[in-house]
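Notes to accompany the following structure.
For this depiction, one protein chain was excluded, whereas all remaining protein chains were kept in their positions.
The letters A and B name the chains in turn, as written, and every chain counts its residues from 1.
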Amino acid sequence: MGALGQLGDNLAVGFGAALAPVNLLLGIVGVTLGTAVGVLPGVGPALAISMLLPLTFGIDPVGAFILFGGLYYGAMYGGSTTSILVKMPGEASSVMTALDGFRMTCKGRGGAALATAAIGSFIAGTFATLMLMTMAPVLVEVALTFGPAEYFALMVFALTALAGLSQGSLARGLAAALIGLAIGTIGIDVQTGQARFTFGMAGLLGGVNVVVVTVGLFAVGEVFWYAATRARSAGSRSGEARGSVGGPVRLTRADWRRSWPAWIRGTVIGFFCGVLPGAGATVASFLAYDAERRASKTPGEFGDGAIEGVAGPEAANNASAGGSLVPLLALGIPGSGTTAVMLAAFQMYGLQPGPLLFTQDTTLVWGLIASLYVSNALLLILNLPLIRIWVQLLRVPTPLLFAAVLAFATLGVYTLNNNIFDVGVVYVLGLLACVMRRYGLPLAPTVLAVVLGPLLEQEFRRAMAIAGGDPTVFVTRPLSATLLLLAVLAASAPVLARRRPAG
Amino acid sequence: MISPNLRAACLAIAIAATGCAGGPQGERPETALPPTAAGYPQGAVTLIAPANPGGGWDQTARQIQQVWTETGILGVPVEVVNRGGAGGTIGLADLVTRYDGDPRNLMVFGQVMLGSIRTNASPVSIDQTVPLARLLNEYEVVTVPADSPYRTIEELLEDFRRDPAAVSWAGGSAGGIDHILAGLIAQAAGVDPRRVNYIAYSGGGEAAAAVMGGHVTLGLSGVGEWKAYIASGRMRPIAVSSPERTGDGVTPTLRESGLDVVLSNWRGISAPPGTDDETREWLIRALEGMRESEAWQRILRANEWEDSFLPGAAFEAFLQNEVATVDETLRAIGLIR
Partner (left out) sequence: MARQEAASGARPGRHAGLGDRGLGAGLLAIGGGYLAAAFLISEPEGGYAAVGPRVFPVAIGIALVAVALWTAFRTRGGTGAPSSGTAEAQTAPAPASDAVPPAADWRAAAPSALLFLAYILLLEPLGYLLATAAFIALEARLLGSRRWRRDLLAALVVSVSVYALFSLLLGLRLPAGLLGGS
């Protein structure tokens, strides 16, 4: 009762701060800018926040964090737009959205896909903030029990989602994933400082950025593929997708019925992945997609425009943004690139996130939390009407649109490190994507493997080193053993299911 | 209360309406240093942070930007550009090759870069730059999980000597300052540094989580960086790498614990090759002005950084010495041959 009253008081303070006209304005600027930044491939919220930092010197920290919070959520949502409309995700966390989202667009249901993404993001963001507000102290304990062995087991579990991405041919799915794992090993090895597969190129020492892989394989690869096939396909691409321009934006009753459970599952999966430092939005969106496919009565529809395949991952990547604020605010540990920048921002204001922040700086913490609710509402209000405008993007003739996409991709990747070398890597990956598509290799497993590979390897080696080289550490720790068991079950489920009807 | 609010409103309106907020422009502030005879600086000065947003160098660069902007010492806008990758050597290569002779581009760097230059076999080295000044020292702290049986570093090292593999040390990436400290401690304790069971994390935050979760025996990081974690009671400091006690004044130094180890994660700033002496002097004066400002001193205090300002030639001599020490330690750990 007392605790509840305290919560009410805090929230009142928070909303008082968040709804102050100036801060509300900053919130609107944040979500708008965030959406814009999210739509552009390559440019992420981390970069946008760090570029805005100097502009916020001297303004009230509450206002600054309201701006940053809005930007973070806005960017997570904005990433879905290009995925759905043109199948060109700008970040790894919206790769899954592209699979079914673009098929929906081809079927004239692009508006509905964007709507389920927008509403799903709103619900996920709101629930994630609610959980952040009420459960942060408990969740922090859970996050801390995850050691290297547990992380490794979780990544193995995430790998089982690959099976779902390569339904047609397991060999091709595996090959695509292995190519991704190989790309993930490029660069300096964290444990020993050794350069691997860099062939003397300084630009490769830092590894191949996941954004570079995503933009190269999807956006650039798509344009190259179009250039190679357009003569024979006679521009069918834009013809198909154009159907969405006048198509319905509203969700049908069936859409609602199918989206609801996906939003909820995506929110839960996304939030917990966000809480674990390092796991993040990409793993969350892959797991959410896999969960939807497994839960569906018609898994065959996945990959051909199943609305759950958009609703789940989109809810998951937004919820993970909320989840990653848990270790940031409660422990001061950044779990993602964006929260690392936010931590730096806290420190520039002379604030030290951690348990003390909650008691010492009530206005700031609760102002930020309240502003997250407000940002979510603003995002929904802003973006539902904008869907009609986004869909107009499909009116742009494909040659012009694709030429602009290449320019945007170049800009986004260039700004990552101000390095033209990265753009060269994107080019090579674009060519690789064409070859892979020519031989029927799916692209999504490659992106997932690039994200998972380094985590898988480093956590495995950390766990082994701590255990003095004893591999039983993965099965003697209960949480790790449970996760590995789940992974085995998840991997064998389709096999068992196939066998049963056969007799 | 009104003034910051007004500024926030102006910012919001500026962003929303005009989209023109490219930094302070127009009149030269009165506090500005007069330009050099050659007219330096013309146009904005850029600070290269050879790291991704959020890291230590990025933070230092942005704080210099903040103070220079607030005090208006340069009289021109200050920008920060991130050039992350390969332990900072990508940013270094940029300064040395791309901005050769263009001192409007400066680079923030620190002790860790010396290690990266060696482990990454970087084609360019720090003595190709024109060092301006060392700005600050950040010392290292050694911590154990809150429920660790070890009360002092002596107790811990006793077990370490008996079975080095059983003691796991969490810290930043291999060859970095944390790894070097681990090697130096082992050496001082009479154990081959190669036998240190070092668990590398890509950032201090991840390493902190491993310590707080009790997954490793001990952790190493900057005093300021881990201050909040220590304050939360989830980890316990058992030693600091400074010559004298710092911060809380309670944690003993490594020297007090009988280990002859002092290690500082200093940070400094360099200009590109080909910077003429007049410009160099001007920049050092601008840095002195920053150092004397209340804003800079406040930043140092907030981060538990020690003011170790060392300009020009003295910094250059210091660097040469540091390069030799880092080299020797990395060799002892077995990271370079």
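The rule is simple: a residue touches a chain if its C-beta (ideal position, glycine included) is under 8 Å from a C-beta of that chain, and two chains touch if they have at least 3 such contacts.
All values reported here derive from a predicted model rather than from experimental measurement.
Per the touch definition above, the residue from A:16, A:108, A:261 or A:424 contacting the chain not shown is A:424. Of the candidate positions A:7, A:138, A:381 or A:435, contact with the unshown chain belongs to A:435. Within the whole complex, the absent chain has one touching residue among A:179, A:273, A:357 or A:372, and that is A:179. Against the chain not displayed here, chain A makes contact via residues 36, 43, 47-48, 51-52, 54-55, 98-100, 106, 165-169, 171-172, 174-175, 178-179, 181-182, 185, 189, 191-192, 194, 196-197, 220, 223-233, 235-237, 240, 302-304, 397-400, 402-404, 406-408, 410-411, 414-415, 418, 420, 423-424, 427, 430-432, 434-435, 437-444, 457, 460-461, 464-465, 467-469.
Methods note: only the chains that are shown with their structure count from here on.
Annotation: 31 Å between the Cα-based centres of chain A and chain B. Within the complex formed with chain B, the residues of chain A that make contact are 20-23, 25-26, 28-29, 32-33, 46-47, 49-50, 53-60, 63, 143-148, 188-193, 195, 202-203, 205-206, 277-278, 327, 331-335, 337, 340-341, 343-344, 347-348, 350, 352-356, 417-419, 462, 465-466, 468.
Those residues of chain B whose C-beta lies close enough to touch chain A in the complex are 4-5, 7-9, 11-13, 15-16, 21, 23, 52-55, 58-59, 62-63, 65-66, 69-70, 80-87, 89-90, 93, 119-123, 165-166, 168, 173-175, 197, 199-203, 205-206, 208-210, 212-216, 227-229, 231-232, 234, 298, 302-303, 335.
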